[in-house]
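This structure is in structure tokens; I'll ask about it shortly.
Removed from the display is one protein chain of the complex; every other protein chain stays in position.
Chain lettering (A and B) follows the sequence in which the chains are written, and residue indices restart at 1 in each chain.
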Amino acid sequence: MATVADVRTQERVSTGAAIWSWVTTIDHKRIGVLYFVTSLIYFIVAGFEALLIRLQLATPEGQLLDSDTYNQLFTMHGTAMVFMVAMPMAAAFFNFLIPLMIGARDVAFPRLNAFSYWTFLGGSLLMHSSFLFGQAPDGGWFGYANLTSKEYSPGLSIDFWGLGLLVLGVASVAAALNFIITIINLRAPGMTLMRMPVFVWMTFVTSFLIIFAFPAITAALIFLEFDRLFGTNFYEVAEGGDPMLWQHLFWVFGHPEVYILVLPGFGIASEILPTFSRKPIFGYSAMVFAAVSIGFLGFSVWAHHMFTTGMGTIADAAFAGSTMLIAIPTGIKMFNWVATCFGGRISFTTPMLFALGFLTTFLIGGLTGPMLAAVPLDLHFQDSYFVVGHFHYVLFGGLILALMGGVYYWFPKITGRMMDERIGKWHFWIMFAGMNLTFFPMHFVGLDGMPRRVGTYAAGMGWDFWNMFITVSAFLIGVSILVFLWNLVASYVKGVPAGNDPWDARTLEWAIPSPPPEHNFDEIPHITHRDQVWFDKYGDGHGDAAQLRKTSAAVAEPAEDSDEEHEVHMPDPSYWPLLVSAGLTIAAAGLMIHIAVSVFGVAWTIISVYAWSLEPASTPPEEH
Amino acid sequence: MSDAAVAHEAQEEHPTSTGLNHRKILMWAFLGSECIFFGSLITTYLVYRGKSVVGPYPSEILNIPLTSISTFVLLMSSLAMVLALAGFERAASAGANEDRKRRELQKGRFWLLMTAVLGTGFLGFQAYEFIEFVHHGLGLTTNLFGTTFFVLTGFHGTHVGVGVLWLVSILVLSYFGKVKPLDVELGGLYWHFVDIVWIIIFTLIYLIPH
Partner (left out) sequence: MSTEAAHTDEAHATTGHYVRIAIVLTVLTILEVATYYVAIPFALLVPLLLVLAGTKFALVVAYYMHLRYDSKLFSGFFFFGFTIEILLLIALMVLFGIRSG
């Protein structure tokens, strides 16, 4: 069966069988849960690292961490938050929701989907295993050449980083391809592109960005590892190489990456706001159009991260201009969200609070963005704490708050139980206060000249008060996360049963039971409207109880005898995806150990790929 | 490559929203992504053109006549590839005509084999070229030219190698009746892609004078 809740029944049968069923699962809902739990663990790890950083900076001349450890902590904090928290947690939502929202039984390639998860796990474990050897990566999350060269970073730390990221890249691209095909090809009859929920659109654009942005960093990382492992000259200045090449390739990937991070947040907010305003999203087509143009423009702005490298006035002006241009579609989205709420009958549930929190903090982050895009200003901001303040407003405010809202919103669908609203509101307010109190003053110390990535500072620079303040506030965020974890566990164990549609919501997933059955829909729904479930409930009305039609007439599964279920034929579980991922991870790790290990890993991978492609996707029905 | 190896047969029988096959869209999306990968390698080669601080320099060492032949070999493998696909497709549409079916299938297999053989031939030329270069003192680490040249053409060669393995696998599987025309078509798309990358490499690296 499908979800966490069901596993509890299975556990009584046999723990071993339950674990095995998770290892071999190719059910998109379970894979979504795996993604979520894993990314939550990394969130705690990376958050813990951030608190250590802040403890060190709480007072001038901090003694807690030596500078090597400090470098490792901010590097692993940044890298993990981006690649092992933000992206996979968004992927958790993609996985669980996309097939449900478009009326499909699974993703287009269920086994490839499992492969994406295991490869993500392999790559992230590979990178984190560096801690065991005391060689955690320490070159910053964007690992600039030639600090990362063998000369300046001997040892294996950068190799753990580079090879880990290469493996993670494979996972992301495979997952993105899968979602693209799923959205293109598995929509229920009548679900035209312009009837898809906005969340599906945002997933679609995100996935495109992933498949077109990741190859650039893949190439850059391959160059880096060739330099380090085989002595090539890509970033070797003495041989005519140019470290600027790394910066360009990294940011050609890196800027689309920030949209990869934040578009899922946009998608989640675009589902929550209409539900709790009891109005359709305002300007649907403008929303879609804006996201697509953000996606396009995102490829043309990368060098705004490089204003201080001396690219020349014309290049600076061009990249500043294209960056400012992105403010237009982003502004359109902002206005549309506000207009969605405007005049609505708003209920301030926890998900709604998080969505509104997202709106306000993302706005602030969005306003410091154009400041950074102004070249003369950026020359002063670069590498200061102002930048740290800016991107935490967009990443924490834009993404984490939205993801948290998403958890509260869809938890009932995923587990069949409501999350506790009272604890949820505590969670929201502590987190919201904590993040603003932490990240807003960072702008001040940044403007006062405090550099980022430096582990100590002298007393009397005028930064003492705010640093202590920021550290205390950061612990407030820590507290809010504890509250969240408590709520998650408590609600999972004894939350109120949710029913199909606890929020009186709009999209297809709310028409089926919570948690959804393994095959999602007994009968694939026919779509005639955007927000189909809402239409089925209220027609074109605005959700007055009087207008309530027969609940979910068209979409809800016909309550026929349960024999119906057995006719739906789902593909079989498989362990080959896991084995292919393991082979890849071994091949990558081998480059740090001995080339023979890599050869072994490649051979393992090839054999598993063969076994995978020869394995039938499902046993023919007769054999049941 | 593992992407395309994913046959999800259960879905194939169901109609899709666009009427297009999942795996074929997957292949094209993957190739779109590969464009950026090879593009990054080629871009790197170009921005580092003429920046080597020591020799051997490209003009001293590139063997145009030899590479012209290997280019031709790879080009002809693309022809063999389309003929192989045509054979498999005609065999599939031969219906009850068992005799014609067998004949077309035989043709398809022959051309598939030819594609793999020509591909292997290309790899042979490349191996020879690499060894020659090393004899002339150009290694992976010698200078910027060696670095960018070997990594770019090496990754291309690896793709050719994967393609050969793939096509041979299809060939073998076809004797077990497991191959549909679509399987050949997907292998073919990958193969032609590797060919067009070489068309670009040949011009940008070998033909435009340094």
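The definition used in the following text is that a residue touches a chain if its C-beta (ideal position, glycine included) is under 8 Å from a C-beta of that chain, and two chains touch if they have at least 3 such contacts.
All of these numbers come straight from a predicted model, not from anything done at the bench.
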Checked against the full complex, the residue among A:28, A:105, A:248 or A:413 that touches the missing chain is A:248
For subunit A, residues touching the missing partner are 184, 208, 212, 216, 242, 244, 248, 252, 299-300, 303, 311-312, 314-315
The missing chain sits against subunit B at residues 12-13, 18-21, 24-25, 28-29, 31-36, 38-40, 42-43, 46-47, 51, 64-65, 68, 71-72, 75-76, 78-79, 81-83, 85-86, 89-90, 92-93, 181-182, 185, 188-189, 192-193, 195-196, 199-200, 202-203, 207-209
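As a convention for this text, only the chains that are shown with their structure count from here on.
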Expressed in whole Å, how far the mean CA point of subunit A lies from that of subunit B is 34
Per the touch rule, the subunit B residues reaching subunit A in their complex are 1-3, 5-11, 16-18, 20, 22, 25-26, 29-30, 32-37, 39-41, 44, 47-48, 51-53, 140-141, 143-144, 146-148, 151, 155, 165, 169
Counting only contacts in the complex, subunit A reaches subunit B at residues 108-112, 115, 173-174, 177, 180-181, 184-187, 191, 211-216, 218-220, 222-223, 226, 230-234, 238-242, 245, 249, 252, 569, 571, 580, 605-606, 609-610, 612-613, 616-618
